[in-house]
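Every protein chain but one is kept in place in this view of the complex.
In order of appearance the chains are A and B, and numbering begins at 1 in each one.
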Amino acid sequence: MTDMATGTPLSRVDGLLKVTGGADYAADHNPPGLLHAVLVTSTVSRATITGIDTAKARALPGVADVITDFGGVKLPFPAGEISFFGQPVAIALAGTLQQAQHAASVVAVRVTEKPAVTSMDDRQAIAVPSEEVADYARGDADAALKAGPIVLDNSFTVARENHNPMELPATVAQWSGDELTVWDKTQWVQGTGKHIAAALDVPESSVRVICPFIGGAFGSAGRTWPHQVLAAYAARRVKRPVKLVLTRKQMYSGVGYRPESRQRLALAAGADGRITGIVHELKTETARYEAYSEDAAELPKMLYTSPNVRSTYRLVPVDVSAGTFMRGPGFVTGAFALESTLDELAERVDIDPVELRLRNVADRNQITGTPFTQERFADCLRRGAEAFGWARRRPPKARREGNLLIGMGMASAAHPNYMSAASAVARINADGTAVVASATADMGPGTATAMSQLAADGLGLPVAKVRAMLGDSTLPTAPMHAGSATLASIGSAVHTASVAVRDAVVRMAVLDPASPLYQADPATVTVHNGVMSAPGHGSERYGDVLRRHGKDSIDSTQTWKPGDGKKASSYEFGAVFAEVSVDIRLGLVRIRRMRGVYDIGRVVNPKLAHSQAIGGLVGGIGMALLESTARDHRDGRIVNANMADYLVPVHADVPDLEAEFLDGADTASTPIGVKGAAELVIIGVPAAIANAVYNATGVRVRDLPITLDKLL
Amino acid sequence: MYPFTFIKAPTESAALAAGAQGGKYIAGGTTLVDLMRETVERPGKVVDITALPYREIESGPSALRVGALVRMADLAAHPVVRSRFPVISQALELSASAQLRNMATIGGNIMQRPRCLYFRDVTAACNRRAPGTGCAAIGGENRGHAVLGTSDQCVATHPSDLAVALVALDAVVLLRSRDGDRRIPVAEFIRRPGTTPDKEHDLRPGELIVGIEVPGGAHTARSGYLKVRDRQSYEFALASAAVALDIRDGVIRDARVAVGGVATVPWRLSDVERLLIGKAPGAELWAAASAHAADGAKPLHGNGFKVELAKRTVERQLASIGGAA
Partner (left out) sequence: MAQGTPESDRSLTLTRRQFVGAVTTTAGLATTGGSASATEDGVPVSLTVNGKHHAVVVDARTSLLDLLREDLQLTGTHKGCDQGACGACTVLLDGRRINSCLTLAVMHDGAELTTIEGLAEGGELHPLQRAFIDTDAFQCGYCTAGQIMSGVGCIREGHCGSGTEIREWMSGNICRCGAYQNIVAAVQQAAKES
């Protein structure tokens, strides 16, 4: 069919709801009898709770309860103890938000403080091996460093960052007998349902979690946090619906962060620029009560041909809240060190940075030795260089316009195409419409739109006739909406289910003597606009055959499972190019233009994919130039826990950015040829900007963010 | 937010009466509501003065007079202000966001409380919010804090851009209470922390700001504001400079220079001005004069860069207003 929905730049199917205020986010639910809950959080980093004085709060008008006893609830940190600054210790519940906020503010928590260590650089903070990321070695990297001839050996730091999605985490919990309904902000309705059920010791089947819209999350709503459990717990205690919305300040310790990191990246190479050895020693902070590791070690091990690599990853447990994955987790951190170092190598051996990477591009995963399902890394580099006008790049400090130094930089990006088993149901209705559904989510990429497009093509229907449903734990099983895995996984399930239900109707028709398609070969039947036809036969609508069989609808639920990945390694690749200006006296870095070129397999919706890609570039601009969670390690307090002092890019920071996708489908990875994009599009960005800053100024900044004080 | 008695004052006399009884005036609300929600401010009485008549912008031959309730956006966009007091328009339009400028008033702007991260956090030590508790910023996170006008009690940066322009132009605050009217230069109205950082300004109990008055002159037309910050917009200053120059026949007749973002109060640079007056404008003069822009600075461990940044910001703005040649 020529008029496939897949591949066309359709506008979002939920766009109308989003521009009219009709999209319902978790906090928009106000069931009758609602109580507002406000968390009281700790103001020390490590202590034993000796008492909580709630009398003053309880005496206030409208206050229904102040819960301080979380007994019987499974939380990740020990009861009665404070494990980090900002830990929930009590919940104030009242009839109005104003009453609950005030009540929470007058609850007094008495503690016996214990010595706390919150900085990973503290001498008392001891690094330990990660249980998830094992030490790795091939060849003898340290010998390669000794042999040279070119050796670079540098340290890199990345500040802690918070996701800061626009939507505040919110949970509305309502019990009806033993049945719990939760309107929640979550990237995984079923995971949250399971988690809450386990934490409250109720059957999984009794918990329904609903989340049709997510106001951004970037990883922060992937796992289920204590506030979600506590909202359900409080609602059970007070026997009324409860709405708990975190404050912006509480988000900084309540829903994870990208951990602060320290890296040593040492690299040896020949004068021809070929890498001969890489030593990567990496540390990230983690909570004492819960280890969180991320894949920051992956790229230096796998991306470039190097016969010798040694990589170690250590966690530094301290008295802080738990970290979690944040867009491009680990990869963007490792890429900053690796791609900055390659830029330095390019200068040392006097080879163009793009050419240098082309000399070291691997045709197979250097860890597993397996070839890539599709290897288009070099294509991204070449296409990006051409489209960006990379040839116009000058030596460092060579371009000046008035008070501005201008520089160009680039970096590579790569990310595994994560996939998970996923289920979807597709239903054809006799009226010519269809529904496709899965318990997945849409935090912005356009899951519902892509599902509609894939289903439309699978079903042979126009997109307008297909409705996609998601964000309800009662729908078919879906993995977490994370890791760039959603479209590859859910999309494949939707495709499989849509084709299955189409085939079921086709089978009904070809077996039905009353059908014009009777005895047609099912393989020759095509469906267009809901009309089945086959060469040498007549045609009829889905609805015709369904109605003859007395059916209003027919559906099929299918589960798609990815391959084991043993024969081939499925990866997404990209190349990012940046041009910056740096004020020669004031040190201000501004982005002038950027372009990302990506191989993400088939692009289901170029319009939405472009939005996602420029969004990744903007996120990377924040990471490169602005974002840093400022902490006072004397007591572990996060001091810039608000959006005026934790800086993310605003309109004025972002010029028009360009993103493009290489043509093609990776059908070796998924039946729909799709790979992930969300993580990939941030990964090379901080390094590309840092390299551009170097090209502009001759100053190499190895500590993110690159603020003006580092360039004065 | 703590409960409070809400009083809508229909007239000036009603407002002054309510203020005399300890009421906290509210107009734009952009600082007060924010700080009340953080429980930094806990007024027992809030007096809404938005019905009062201080909404005029009058531009006389010698001075600009602005009612206290004029919104930031409206003052910035006023044609006379744009043409004859560009430093005021620029300082305003580089402040906050379009929405906040539509809300916040001129009187409230100069009453803004400091953007110190510890001041805003009621669980932290802060002599300004809770006298005698200490200053967490001095030994803590202080990248954004002041290097000038500090004391061992407080190092919070004054947040207002407008006030920097006003101090540069010798503006006067017009005050009214039941005891009568007072006029105080903005530079004296806003106080350095010293040993009493909680006394931020010279406003008596119940006294209302009714307006500000800015003397005009040849220098005010040749003026401008430069704001340096990490983010391109919607952020407080790391350093800023208000500059006004009267240059005639190749000689600087009058010079006004003040810096923001680096001091506990809007910081007038009289020494820099003296170095400029009577000289011929040019790059060498800008460099020589701006070298004194941070004289007396006492950097903390996190904000040492502000010393150099202040000088460079002043130098750049002198060049921008006075010409590089």
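Heads up, the rule we're going with is that a residue touches a chain if its C-beta (ideal position, glycine included) is under 8 Å from a C-beta of that chain, and two chains touch if they have at least 3 such contacts.
Note that the coordinates shown come from a computational prediction; the quantities given were computed from them, not determined experimentally.
Trainee: So one chain is hidden, and I want to know which residue out of A:Val654, A:Ala668, A:Val699 or A:Leu712 touches that hidden chain in the complete assembly.
Mentor: Here the residue in touch with the unshown chain is A:Val654.
Trainee: Which residue from A:Leu168, A:Ala387 or A:Val699 sits in contact with the chain not drawn here?
Mentor: Hidden-chain contact among the options goes to A:Leu168.
Trainee: One chain isn't shown here. Among A:Ile614, A:Val639, A:Ala687 or A:Val701, which residue touches it?
Mentor: Per the contact definition at the top, the residue touching the missing chain is A:Ile614.
Trainee: Since one chain has been left out of the picture, which residues of subunit B touch it in the full complex?
Mentor: Within subunit B, the residues touching the omitted chain are 1-10, 14, 17-18, 21, 26, 28-30, 33-34, 36-37, 44-46, 48, 50, 73, 96-100, 102-103, 232-234.
Trainee: May I ask you to list the residues on subunit A that touch the chain which is not drawn?
Mentor: 11-12, 14-25, 27-28, 30, 60-62, 96-99, 102, 163-168, 213-218, 245, 247-248, 443-446, 607-608, 610-612, 614-619, 642-644, 648-652, 654-657
Just so we're on the same page, only the chains that are shown with their structure count from here on.
Trainee: So the centre of each chain is just the mean of its C-alpha atoms; given that, what is the distance between subunit A and subunit B in Å?
Mentor: Distance between chain centres, rounded to whole Å: 41 Å.
Trainee: Contact residues on subunit B for subunit A in the complex?
Mentor: Touching subunit A from subunit B are residues 1-3, 37, 39, 115, 117-118, 120-121, 123-124, 136, 139-141, 143-144, 228, 230-236, 238, 305, 308-309, 312-313, 315-316.
Trainee: Help me check something: in the complex, which residues belonging to subunit A touch subunit B?
Mentor: Counting only subunit A, the residues touching subunit B are 43, 98, 101-102, 105, 403, 585-588, 590, 625-626, 630-632, 634, 637, 639-640, 642, 644-645, 647, 649-653, 707-709, 712.
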